[in-house]
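So that we are looking at the same thing, I have put the structure below in structure tokens.
Note that one protein chain is taken out, while the other chains of the complex remain in position.
Letters are used for the chains, namely A and B, taken in the order the chains are written, and counting of residues starts over at 1 for each.
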Amino acid sequence: MNETQNKLNAALGQAVRGRITRREFTQLALASGVSLAAANSMFTKAYADEPKKGGNFKVGVGHGATTDSMDPGLYPDQFTGTALWGTLANSLTEIDADGNVVGDVAESFESSDGAKKWVFKVRNGITFHNGRTVTADDVIASLQHHLGENSKSAAKSLLKEVATMKADGPNTVVFELTGGNADFPYTVSDYHMPIMPKNPDGTVDWQSGIRTGAYKLDKFDPGVQASFSKNENYYKTGKGWFDSVQFLSIKDAAARTNALLSGEVHYMDRCDLKTLDQLKASPDITVSEITGYGHYIYVMNVTQKPFDDVNVRTAIKYSMPRDEILEKVFLGHGTVGNDNPIAPTVKFAIDPTPKHSYDPAMAKEYLKKAGLESLAFDLSVADAAFAGAVDSAILWKEKAKACGIDINVIKEPEDGYWDNVWLKKPFVASYWSGRPTVDWMMTTAYAADASWNDTFWKNPKFNELLVAARSESDEAKRAAMYAEMQQILHDDGGLVNMLFNSYVEAHAKNLGHGKVAANWQLDGMRVAERWWFTS
Amino acid sequence: MTAQAPNLRSVRARRSFLESARRTLATAPWSAWFGMIVIVIYVIAAVFAPWLAPYGESDVVGKAYQPSGPEFWLGTDQIGRDLLSRLIYGARNTIGIAFLTTMLSFAIGGTLGVLTAHRRGWLDQLVSRVVDAFLAIPVLIFALMLLAVAGKSIINLILILALLDSTRVFRLARATALNVVVMDYVEAAKLRGEGMGWIIFKEVLPNILPPLITEFGLRFCFVFLTIAALSFLGVGIQPPTADWGSMVAESKTLITFPVRTFPWIPAPFYPAIAIALLTVAINFVVDWFLHKTSGLRDEK
Partner (left out) sequence: MHPVLKTVLQRLGLGLLTLFVVSVLIFASLEMLPGGFAEAILGQGATPETVAAFNKQIGLDRPAAVRYVEWIWNILHGDFGYSYAGMGGSIKRSVSDLIAPRLYNTFFLAIMTAIVAVPLSLFLGIMAALYRNSWYDRTVNAVTLTTIATPEFFIAYLLMFFLAIKAKWFPTLSTVSESTTLLEHLWRAGLPAITLTLVIVAHMMRMTRAALINLLASPYMEMAQLKGVPRREAIVKHALPNAWAPIATVIAFNLAYLVVGVVVVEVVFVYPGIGQLMVDAVSSRDMPVVQACALIFAATYILLNLSADVVSIITNPRLLHPK
């Protein structure tokens, strides 16, 4: 960087902090030989990058139901996740914008004994909204909330490996796991596990909404809205800029878009892809697209005919026109899958070979290997699995005819899809939001004993590697193990990973932000804490 | 519909069927002609869909949202199916389903309504209570529940919608028939010792037909609207079956972007226009029929 630029940057910093005016800055820039237009755009950009306090931030979210509850174990989706966790609360750890796990309520954490023992230090002086200091007991009570026989928590199976939790002094929590897990800090970053105040009787106060986050809860109408006001005592500096935040549940995509266009909300998630070009053309709107870990999949039960034959499975994998589906149904918003559930951006991810793409000749060859001339089966779908599931399946059906495969697409009711279809019917549409580590993803859905093993796939070699990799401290060896697991799943599993979907969201131009996280939608569900108004 | 009008006239005028049809049609106003022509075109499209449509009902033949052109006259839909072909097949499915549903609901509701109005007594009370209970539950929600219980096939959809619709037809038929059965000519017929069938078909039915026919026209159109609403809420007709209501619902997000955009994507408008045109056409014919049967001779 040369001297002029250095000076300009310094001046820019001053201008943004209000020490010199825009005019003075422009004069300085012009004097340094920068064109007027460039100077103006530099100024505007820098100005936008500098966070500012204030404003009432309104977000339109495409989820939310009248049955939503304050109980974090029951948070079903982005509405409760973003409002009642990302805005209101903190977990022990958090995933930063680069996908690394960092301390949140825990200041630091370290493991010993082959990642079987984990020690978390609670941050000093961090307080709840009612002013009470957070202690190790609160942490234990908060996690204990998900365990126990009567727990209905979605985090119950995530915490299954925890053998004991003990407080060691007011600021230290010691976890003993049943087996080594180098990724345990990732697990406790989950949005179902915020830290809540402990009641005198040992239970935890999830009802009142008193948490540790950047905003305090004002009002929560399930299925309608949640509103918050600023927590002046928030422990993070440089986070939580808005005076107040409101999340509105707007389930209809067209209504959400119109609310953004008319300025009634400043941010919307789940943009409608069909009208994205029109939305982009609007002068006050920015459309953002983040490829995260989420993927749209079709899963077959490998214990049922005809899917119990690996050749049939491979033929089916070759019959899907992934590129065409991505282009037509998702209008290019995503990355085609290759029957590996680990997103390319996750550490240790590989791209297995041969690549499974649309190839009628290969599909027919594998059918022949299975001793079949043609193949017919039912495929159960609903847009409850993911928006576009039905259209994708229809397109697949049309193209699979050329492979000698006759897919009978059954549109199931969206209502009750996860009860009656998923894990019940032999071949269904599904999705995963994805997990930031290989271990977490594989443990959740592909391990032999996983409670959500939706392919019913039990591969001994795969499961051996999964356990071994958890306590392997040599990075290279661990990488090799994970690579082998992904290859086995790609070749043998019952998963047809159609594509990794992008989070397509839109916001008003006068919002500023840093690097956007990819682990969840809405900037890792923490948009209210991380974003600000520029004007 | 067009076949019924001359029939009734022939009863009254005792002319030959063809003769009376010719005479009746000659007096039809332009609106009725317009309606009949539209209906005939739709029926032809519905019956001969496989021969008329340039492509198959669910064939993916192009890119998504291609504009109109020589290859695809109306462009393509969200996954690249020809819109014109889907509209033509949609005529077959939509009209077929709506017609079956409406006929069934009128057969059930109309018969029960007239019967109970005539008989009164415990039968009236029983049917009315059951119907009231059915009516008192919102159609959409009841349909959602029944579809979840029975499974979503087209047959189930027709049966459920017909059942729910028939309760509404019953109410109207009974209310209008109640006014007629207290008329002197009905009492006279009773005193003459006419049978119940005779009274219902010769005395009551002709006199309550006009409001029922009007209702038929509306109910018929409400069927596709209900299907559209069900599709909007995420249930409805199984894809890839083309159905106008579902076609509008599938591309609902394009509705608020019609004017500002280029290229203009008209996908939701064609099926909506198709529905509107048919509704207007049917009701024009119904109006004319109503006018004819009302026995008014003083005007045009």
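Following the convention adopted for this analysis, contacts are C-beta pairs under 8 Å (C-beta built on N, C-alpha and C of every residue); 3 or more make two chains touch, one makes a residue touch a chain.
Note that the structure is a prediction, hence the values are computed from the model and not measured.
Between the chain not shown and the residues A:Lys156, A:Lys236 or A:Lys509, the one that touches is A:Lys156. Note that of B:Arg119, B:Arg171 or B:Lys202, the residue touching the chain absent from this view is B:Arg171.
The chain that is not drawn here is touched, among residues B:Ile37, B:Met103 or B:Val130, by B:Val130. Only one of B:Ile95, B:Leu144 or B:Leu161 touches the chain withheld from this view, namely B:Leu144. Take chain A: the residues that touch the chain left off the picture are 65-71, 73-74, 76-77, 149-154, 156-157, 206-207, 221-225, 248-252, 254-255, 258-259, 261-262, 264-265, 414-416, 418-420, 422, 451-452. Listed by residue number, the positions of chain B touching the unshown chain are 29, 31, 125, 128-130, 132-142, 144-146, 148-149, 168, 171-172, 175-176, 178-179, 182, 210-211, 214, 218, 221-222, 225, 228-229, 232-233, 245, 248-249, 252, 255-256, 258-259, 268, 272, 275-276, 278-280, 283-284, 287, 290-291, 294-296, 298-300.
Just so we're on the same page, only the chains that are shown with their structure count from here on.
Chain centres here are Cα averages; for chain A and chain B they lie 47 Å apart.
Note for the complex: chain A touches chain B at residues 253-254, 257-258, 272, 274-275, 277-278, 281, 327-329, 331, 382-384, 390-391, 394-395, 397-399, 409-416.
Within the complex formed with chain A, the residues of chain B that make contact are 58-60, 63-65, 78-80, 144, 147-148, 152, 234-235, 238-240, 251-257, 260-261, 265.
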